[in-house]
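Take this structure first; my questions come after.
Rest of the complex left out; these chains stay put.
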C-alpha cells in the first residue's frame, strides 16, 4: 500500500557525513513504503535555510521531520522552533573515521555522544524537541510510523506484524541458545 | 473547542511523588482543552499493569502516552514495548526534598538526571521511545499537541498562536531590558 503520493516525512541532517548514520532511518521507511524527502540542512553553514525548510515542510504537508546532527547538535531544536510539525532528533556520535586524512583532525571523537544528546533534549520550556538514543536513526523511523499510524490505520497492522516478527526472531534465537548452551552458542557466533 | 469526548492522551508516572514534576504536562493540556487520563503505573511495583495499561490505552483510543519516571526509568520504554501508540518519556530528576523525614534516604539526589535520561533514550533498535529534557513535562505536552495537530487542524492554529505569544512575551521583556539596561533590569528582577 502507498500512503500518499507526496512524501509524508522529511529527513534532514547537518552534514553529508551524517548520512552514514541516518540511512538507518530511510531503510526502515522504504521497507514500510513511507515516502520521504531527504535533505542536508546545516543549522550553522546554511542558517537561512532553517526557516525556508520549515516553510517548505509545511507546504509539502510533512507530518514528521527526522533531524540528525552531531556535536553541538542545534539542527533538531532550531527546526522545531520554526514549525509546529513534530521533530524527532537523532543525536549522532562523531566517530573516528579510519579513512580520514591524517590532517582531518575533526574526526577524533569526544564526549561519547553526550554533547549531541543534551544539545537536543535540554530545550527550554515551550520549545519541545524529542530525541531517540545516540545513532538510533532506525528507531526514529519506527517512531515516525507510530505517529503516522494515528492517521493511517493500515500502518497499525504493519507495526504489529513488525513487533510480532521481532518477537519470533528472538524466540528462534533463544531456542537455539537454550539447546546449544550459552558457551557453545557464543563460540559459534563469534568465532 | 473540545477535540473529543474521550481522553486523547494518557499520562502515566512511576510514583505519586512524580506528580510534582508531571503536573507541568497536565496544566498545558488543560489549557489547550485536550482531555487526558492520569494514572500511576509503576514498572517495578505493578509490572502486570504494563500490558493491562497498554491494552486499556489502545481500547481507549489514546493517540499519545506521556510517561514520566526517575532513576532507572524503565516505564516509558516498557510501555512502548507493549503498544504501538507513540510514547513520550519524561526523565525525572530525583531531588532533595526538604520536607522528607531524615530517615527517608531515597530522597538524596544522584547523577543529576543522567540515569533517567539514558534509561529512556538508549533503547535497542526496533523499540523506540523518545525523550524530552529532564523534568520538561510541559514540553512533552506541547509535543503531544504537535502530534495531535496532524489530525486536528484547529490545533495547528492554536499552536501557532502559542508560538506567537511566546514570541511577543520575549519581545516585551527584551524591550524592557534594552531600555533599563542589563544591570538595572537584573537588580529589579532578582532583588
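Before moving on, here are some points about what is shown:
A and B are the chain letters, set down in written order, and residue numbers restart from 1 in every chain.
Methods note: a residue touches a chain if its C-beta (ideal position, glycine included) is under 8 Å from a C-beta of that chain, and two chains touch if they have at least 3 such contacts.
Note that the coordinates shown come from a computational prediction; the quantities given were computed from them, not determined experimentally.
Because all chains derive from one sequence, the complete complex can be expressed as a copy number, which is 8 in this file against the 2 shown.
To be clear about the criterion, only the chains that are shown with their structure count from here on.
Annotation, subunit A versus subunit B: rotation angle of 180 degrees from the Cα superposition, expressed as a multiple of 5. In whole angstrom, the spacing between the mean C-alpha positions of subunit A and subunit B is 21. Remark: subunit B residues 24, 63, 84-86, 88, 117, 121-123, 125-134, 136, 138-140, 142-143, 146-147, 149-151, 156, 159-160, 162-163, 166 touch subunit A in the complex.
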